[in-house]
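The complex is shown incomplete by one protein chain, all other protein chains being positioned as in the whole.
Here is chain A:
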Amino acid sequence: MAGIRIENVTKSYGSLSVLKDFSLEVADGEFVVFVGPSGCGKSTMLKILAGLEEASSGTIRIGGRDVTDLAPGDRDIAMVFQNYALYPHLTVRNNMGFGLKMRGMDAAQIEMRVMNAAKILGVDHLLDRRPKALSGGQRQRVALGRAIVREPQAFLMDEPLSNLDAKLRVHTRAEISALHKRLGVTTIYVTHDQIEAMTMADRIVIMKDGVIQQIANPDTMFRKPANLFVAGFIGSPGMNFLRSPVTTMGGAAAVRLFGHDVRLEAPASLAGREIVVGLRPEHIGAGPGPVTFEITPRLVESLGSEKYIYVDVPEENRAQIDPADRQEEERRADTIIARLINPDERSAGERITLSFDPAHLHLFDAKSEVAIQ
């Protein structure tokens, strides 16, 4: 086990730069998740860590040892691949023992370690089968097993859950977390799914276009997103964005939302700037509150325990945010979503009262998209 230190790593293919100055320090035993939309460079960074790709510049240290120019096999890391990369011609036992055999370990010891790992993962009854005869979840476990028998300094996981169906994914997610707690091995996990990132990570590294947007633990990521991209990426449904010029009101900054002047907990010096106000769907409540407004929902979706209310945004508040930044469904700037827990019967077309607390508003500069603290 060891910490990992990534210093100023860049990667470019010709003139195309896919990683720009990536620096990160991972503590011993930490579970770090790289998350971002496809093409953000997260998998490239993982491959550079594994030694499968060469960094254009920068250094990588694992456990204090400079491994930047070492072959993958000499880095003492294990990797779990998205499609598991189990060898179809070998049995589960030989698949798991492959790395140890390549390192010339004697057969008895390999057998012992494979048995151990198989027991931990509950695949000891499958050892003589071939990968073809396994279900998706079992293959996933065998792939994990192949990583843990090596007892490496670090695990690298490249979207290991994306080939599983939704139910199994939730289950396996919890299992990987438990496995990490049990083994305590430094783990770097790549995913495009913010829920996986939020539920598993000690720290999240959120990336876009090869640039780190924010490094923080899941709670901080949710409460204090560093910019519009992070705010929109984390949380489901994504944060609502409303645009407004800043005015002053009683010595503090204020914005105009849904025809109401809303006083912000921010200094009056903001006045005159265009800002984007972020409001999470779950922070909009039913019934009157500090800022109350009455609307006619465009659409009401019921999920049983909660309802999503789609609300039209007044023209003046529509924020033009690049929808490609949004990972989930493409949200239009003219709609916000309110997420109401255990609401009464409501349907589209009926007028309802919604409210929110200005203390929950996130403020971002409209031009630079950076959070205003």
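Throughout what follows, a contact is a pair of C-beta atoms (placed from the backbone, for glycine too) under 8 Å apart; a residue touches a chain by one contact, two chains touch by 3 or more; residues count from 1.
Everything that follows uses one rule, which is that contacts and distances are computed from a predicted model.
Undergrad: Leaving aside the chains you can see, what is the UniProt protein name of the one that's missing? Options: "NADH-quinone oxidoreductase subunit J", "Sugar ABC transporter permease", "Ligase-associated DNA damage response DEXH box helicase" or "Succinate dehydrogenase cytochrome b subunit".
TA: The missing chain's protein name, per its UniProt entry, is "Sugar ABC transporter permease".
Undergrad: Please identify which residue in A:Pro88, A:Gly259 or A:Gly304 touches the non-displayed chain.
TA: A:Pro88
Undergrad: With respect to the chain omitted from the figure, which of A:Ala78, A:Ile110, A:Ala201 or A:Ala216 is a touching residue?
TA: Only one listed residue reaches the unshown chain, and that is A:Ala78.
Undergrad: Tell me where the left-out chain touches chain A, residue by residue.
TA: Listed in rising order, the touching residues are 50-52, 71-74, 77-79, 81-83, 85, 87-90, 98-99, 102-103, 130, 132, 146, 150.
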